[in-house]
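With one protein chain removed, the remaining protein chains of the complex are shown where they sit.
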Amino acid sequence: MIAAALTTDSFLERLPVLARDTVTGRLPESWRWMAGSLLEIIAILAGFGLLFAYLTLAERKILGRIQNRPGPNRTGWFGLLQPFADGVKALTKEDVVPAGADRVLHFLAPVVLVAVSLLGFAVLPFGRHLVAVELDTAVLYFFAAGTATELAVFMAGWASHNKYSLLAAMRALAQLISYELPLLLSVVPVVLVAGTLSTTKIVAAQGGWSLGFVPHWHVFTPWGAAGFVLFMVAALAESNRSPFDLPEAESELIAGHLTEYSGFKYALFFMAEYFGMCALSGMAVTLFLGGWGAPLAQLEWIPSYAWFTAKLLVLLLGFIWIRATLPRLRLDQLMKFAWKFLVPLTLLNLANAAGWSLTAGWTGPLQLVRWAVALALVAVPFVVLGRTLSAGSAPRTYRFA
Amino acid sequence: MTFTFLILAVIILGSALAAALRPNLIHCALLLVVSWLGVAGFYLWAGAEFVAFAQVLVYVGALSMVVLFAVLLTRQSRAELRVDAPETRRAVWAVIAGVAVSGVIGAAVFATKWDPAPVTAPEVTVRGLGLELMGAHAAALLLLGVLLTAALLGAVVLAAPDRPEKEEKS
Amino acid sequence: MQLSATHLWMIPALPLLAAAIGSLTPRGGRKLAAGAAIAAMIGAFVLSCGALVTALAQPAVHASANFTWFALGNEVVRVGWLLDPLTAFMAVMVTFVGTLIFIFSLGYMKEDRNFTRFFCFLSLFAAAMLGLLVANSLLLLFVCWELVGLASYLLIGFWFHKPAAAAAAKKAFLTTRIGDLGLLLGLLWLYHVRGSLLCYDGGAGVLEQGSLTALAGTTVAGGFALSTAIGLLIFCGAIGKSGQFPLHVWLPDAMEGPTPVSALIHAATMVAAGVFLVARVYPLMLADQALASVPVHALTVVAGIGAITALLGAAIAVAQNDIKRVLAFSTVSQLGYMMLALGVGSWVAAIFHLLMHAFFKALLFLGAGSVIHAAHHEQDVRRLGGLGRRMKATFATFAVGTMALAGVPFLFSGFWSKEAVLHAAHAWPVSSLPLLVGLAAVVLTAFYMTRLITGIFLGAPRTDAAAEAHENSAVMTGPLLILAACAIGLGFIGTPAWPWLQSNLGGIVVEPESIWEAPGLMLLSIGLVVTGLGAGWAVYGRRRNVNASSVDPLAQAAPGLFAVLAARLGFDEFYAATFGRLNTWVAALADGLDRRVWDSLVSLLARAGEFSGVLNREADEDILNRGFDRTSATVRGVGQTYSRAQAGETHGYLRTVALAFVVFALVLLLGGVR
Partner (left out) sequence: MSPLQGCLLLSAALFSVGLVIALARSNAILVLLGIELMLNAANLNFIAFWRFHSGAAPATGVIFVLFAIAVAAAEAAVGLALVIALYRHQKNLRLQEATRLRG
């Protein structure tokens, strides 16, 4: 099915598919499917593995720059070999399992976590022809695959035979469950407007430009912008990133459910976190930022996977930037934020998107009305809810600081 | 009968049986999660993608969490998680009942003359499913929403402490 | 500007609207309430002028606009508006005097807490009075009549925290109610006979020729014509409202209200209502004149009552010390004059006197109010004195009013109207008694007014309050000046030389008595006025420096007579001793009946109920309950037996369900059911 469209595309665009076909073309017919899948898995593992490695480096470097220090710069040129040095260190460290711990679950937890956080990549369309599994229910699959991370966190906390780990795991679970709701609800408007759960079709629905230069990305509609922001906030919390990194707050909770992990198991947790971050960012790109689409028609000659990578990197750098900027929330603030702010806003946004798709036929001056109403539905609840929730809590003043 | 189906059956039944036998409550719960995952796999195998992912979302994502929370909320020490082994008399009766039920159902399955089955899988797209839900089954969907709301409120009322204000005073 | 009968309703509607506004205004909204009331009155005045213009275009026509109020089965109750010169002149007078009184009230009530409420009541009063004037239906007239009574009750008792005011309000209300009973009976009888209460209805009205002939032609018990009986019953209402003997007792007590209210009641509205009523139904009163067989004509009664009242009021006024009380009895006396005039057949003279009296009596009352306001609510003549020097405007206007009332010749309006009445009485063929009474009252009137004015304004102040009094603001003196001008000038619209009013009041053809026909009578009356004034001056005017506690000169001369007059001839005591006691006795009887007879009857019934209840209960407990007890014991036993199956063990239930399923499935399988 892909091959039909291939001929019209540029060489660069076709390059990954051509490469795969060159490899699989030598094999007998019945093996091709298996080999193709294997190749895709390997490509994802290799690509995102490398991305993970350099993301850690980038994070350390950027945090360093923001905090006025150089960051790692001894291993290799500009410290470029640092990730590998870290990997070797993690592999060679002693693997400590506490006495009385549930050995099986202690081992299973990081494995399960990494496994399920990799699952999500299967349905992300990295490029025009680059999607590992084309599912009718891709979005549902993505989030179904992500749910098992909670199980892994629980396993880690429980198996450690450490009451602090267990408590931290419970807190982490509470956070994950709370933020899963706005995460899912902020996706629903996209599904509603695009009319499909398939990621490729959602990306296709965002193709084209109005007025010649405004892409039809969902983020450029009132509900889409709100949905994107809500999605990203919930994604920050889902991937345990600052300012929602309570579950593993190193300085307060001695790394929470990760207390009893060391060596490569710890590295696996770390890896899973970055994978989750990448997967959610990729989903955000797919749902709201037009996927692999180019922002301008004139720029379409650049291959689609390059656009996807660029958008993904921008989002990831945003994650790092936020981590360097915002302080950590308190647990009750976190819960309040999720249930009293994000969930109502996502529900309203859903209604907003419904209204948007109902008024799709409006033209002329009615179009202005449509935009005004949608914008008001985004802005007014945001302001009102924000004012209400933050009433009485003025900015703190520090007497001795 | 395919190889995949057999593997799935082994996973489902094996983990469920193991859950029936393990003394550790957490292990039982996690094994049952595996069993549910197996059922989701069965749905996938049968071609019901949407149901499979729904099964994963609801059972693995939500139900297991609720179960684990319930386990941790109703426990005083780690030792208590080692539930007593079943009393022999009750266990025997349970096995007898289980075998009898499966025997009867199995007998019924074999005794029934099935029509020559159409092998082609029915085509159900998500879109079609949604239209069906919102069309023919809209009333049921609404009722389901009411039911879920009622269940949520009921669960909160049941699980909430009886008199929180009294506890504050003491 | 013209105002047809169809739109006549707007005249009472305006003050009614103002009353509504006033009732909804909070206590702080003084400007709104007063402004609305005064604006409404001015508006009503303008409309009334329009109505007058319309009416004068065709003085002999009773223009009416009738409509259906409601229907009860076949009975259709119709009401309507009536526009004739009588209505128009009265409306103009009421609205004009009313406006001035309202304005005066602005100053007089300035310090009162319930300022807004006062203006609300005033507006209601004016609205009711105007409604009464424009009503074509006697039913509507009666409704407004009662509303006037209500408003007067509210206003007389405006300072209800004063026991005297509350009592006076009650007295006014109850006393007038006695007269109203007669009026109501008369109306009911009239409706029963004629089936309609519309005055003028294109030939079908009760005051029109066909109806009058029928009424006069019917004889009832005692040889009276039906019209006489009904007319006298209606006259009862006028007796009550206009304070005629023997129901005059409420009027002097009504002085307890604020002085503007007294002015309104005595000059423009309430007491005038009675005279107006008789004037309105005058055709009915006249209907029996031609019949020789009736024992007494209705108008003869009216004349007699009027004569008695005129003399009585004037005599009592001589011996009163309260300013407002003197004026009140003077009002009683003057109303007697009007009734007398009506009775002797001079309809025009009566209305002429009514209109003139309205102006100068309002002037006198407002002047009295001005004095009272200045003297810190001191109303006793003996405790005033010497105010003339400090309150020149009030003094001057009050003097004008006095001379108008006394009938000082030629310049003052009162003279012309009084002469008209006296000449009418002179011309009455039936009896010369009214004329003699009228002449006597002329002397007394001049005498007591001289006594009043010298007591207030001349001599030296007899108390500190009088000494400190000073002239009031323009908002109070302004209306006085306007009214004084009217008291002088308005008389000329009815002089024999230019009988404009008489010729325009037209509707009923009664030839006005020309006062030139009996110049001797006029000279006599002038002489009597001079006598009265001179006597007053002789007795009171020369004794300047009397102190507050000294005895009245008249009382020195004739202590017995003076005491009797000062006690108002003992009417109140007489009523208390007769009707009051009768009332108490009847009440005691009713109370006794209530306590002894009805009470024991009721408690007997209750006993019976109690007894049946006891019977019932016994039957219940012995027969029904025992049966139920036995049944429920059985049911409970069965339940206990079955509840043993409820082991409380969840596993057991589930096991039972599973095994039962196996059994049923086996049955189905072995039975061969697919």
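Chains here go by letter, A, B and C, matching the order in which they are written, and residues are numbered from 1 within each.
The rule we apply is simple: contacts are C-beta pairs under 8 Å (C-beta built on N, C-alpha and C of every residue); 3 or more make two chains touch, one makes a residue touch a chain.
The shown structure was predicted, so the numbers you read here are calculated from the model rather than taken from an experiment.
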Subject >> Chain not shown, its touching partners among those shown >> reply: B, C
Original post:
If the missing chain were put back, which residues of chain C would it touch?
Top reply: 640, 642-651, 654-655, 658
**OP:** Touching the hidden chain in the full complex, which residues of chain B are there? Just list them.
**Re:** 1-2, 5, 9, 12-13, 16-17, 19-20, 25, 28-29, 32, 35-36, 39, 42-43, 46-48, 50-51, 54-55, 58-59, 62-63, 66-67, 69-71, 73-74, 76, 80, 83-84, 86-87, 90-91, 93-95, 97-99, 101-102, 105-106, 109-110, 114-115, 117-118, 121-124, 128-129, 132-133, 137, 140, 144, 147-148, 150-152, 154-159, 161-162
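Rule of thumb we're sticking to: only the chains that are shown with their structure count from here on.
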Subject >> Distance from the mean Cα position of chain C to that of chain A, given in whole angstrom >> reply: 90
Subject >> Distance between the centres, which are taken as Cα means, of chain B and chain A, whole angstrom >> reply: 29
Subject >> chain B residues within the chain A interface of the complex >> reply: 26, 30, 33, 49-50, 53-54, 56-57, 60-62, 64-65, 68-69, 72, 78, 125-127
Original post:
Inside the complex, what are the residues of chain C that reach chain B?
Top reply: 651, 655, 658-659, 661-662, 665-666, 669, 674
**OP:** Over in the complex, which chain B residues touch chain C? Could you list them?
**Re:** 90, 93-94, 97-98, 100-101, 104-105, 107-108, 111-113
